[in-house]
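Quick one: structure below, then a few questions.
Yeah, one chain of the complex is gone here, protein chain that is, but the others are all in their spots.
And now, chain A:
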Amino acid sequence: MAIYALRKLAFFLGAVFVASLAIFILIRAAGGNVAAIVLGKDATADAINALAHAYGLDQPLPVQYFNWITNMLQGDLGQSFRTKESVAELVTARLSVSVPLALSGLLLGLIIAIPVGTYAARNVGKPSGAVLALISQIGIAVPVFWAGILLSVLFGVKLGWLPTGGWIDWRESPIGAIRSLVLPVLSLGLIMAAVLIRYVRSAVLDVMNQDFVRTARAVGMTRTQALLSVGLRNAALPIVTIVGLQIAELIGGTVIIEMVFSLPGLSRMILANVAAREVIVVQSTVMLIIIFVIFVNFVVDLLYGVLDPRVRNAA
């Protein structure tokens, strides 16, 4: 297992390096003169040169890349050109919205999808299984923003139970923060669940027909016991893989949900900074998100090794 984990760690670090290079090249090298972009088309040559010099943008690209990476490793993500705020501080504030949103959404999706998908698999060919498959199909077809708007109309406008949008900071009122998150998490979670149900269902269906589930029954388990203790344990392998792949979907979903519910999350910050041509802010936050995605896949790989002895032995 140790060798397996080390190999996956090396792969993780390699992927982060390649990703950083790709972002840097896309934004800095292919994007033209960064200082000119930041200042807009009416800026004078002197102003552009001054800005470029102040931020080290006049140095050779490899040097700029090296500085960016070494600063990042020290926790310095650069600063905004306009407001001079540190990107690290901006991001930290935003993470207290985005991380609970994304993780709770994913968790809710799993909590719904695993039992429902398992139930759908057990009732395949029966009306109840077909109805669940249909509902899940509809859920996949519903765009996440539409789900958000519907929920907001129902619980926010009609029933008035929850805020239709906006954000109350954790420090101000934890209850208020949670209340602002309920509908966004519900929208994200329901849409995640709709997709995951299908994968859970097919993973469980596949595993149910395996010989070793029959063996578990042949030595004394009921059909349900065999499914829950032997079947789900083996179905966990494909489900974990899918969850890893869904992380990118999840981040895309949070961007939209933060817009719909006017949450001051990381995704909205990136969009605002793209519009404001804050190249450094965008570059560093996008890099952080990419590191997060690669990290989740690293964790998925590790989990895979924990769950399946055949995988960790193959290393």
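The rule is short, and it goes like this: a contact is a pair of C-beta atoms (placed from the backbone, for glycine too) under 8 Å apart; a residue touches a chain by one contact, two chains touch by 3 or more; residues count from 1.
By our rule, contacts and distances are computed from a predicted model.
The listed options are "ABC-2 type transport system ATP-binding protein", "ABC transporter", "Formate dehydrogenase-N subunit alpha" or "Lipid II isoglutaminyl synthase (glutamine-hydrolyzing) subunit MurT", and the UniProt record of the chain not shown names that protein "ABC transporter". Touch with the chain omitted from the figure is made, among A:Ile37, A:Ile69, A:Leu162 or A:Met221, by A:Met221. When the missing chain is restored to the complex, the residue among A:Gln79, A:Ser136 or A:Asn234 that touches it is A:Asn234.
Those residues of chain A that touch the chain absent from the view are 125, 209-212, 214-223, 225, 230, 233-234, 307-310, 313.
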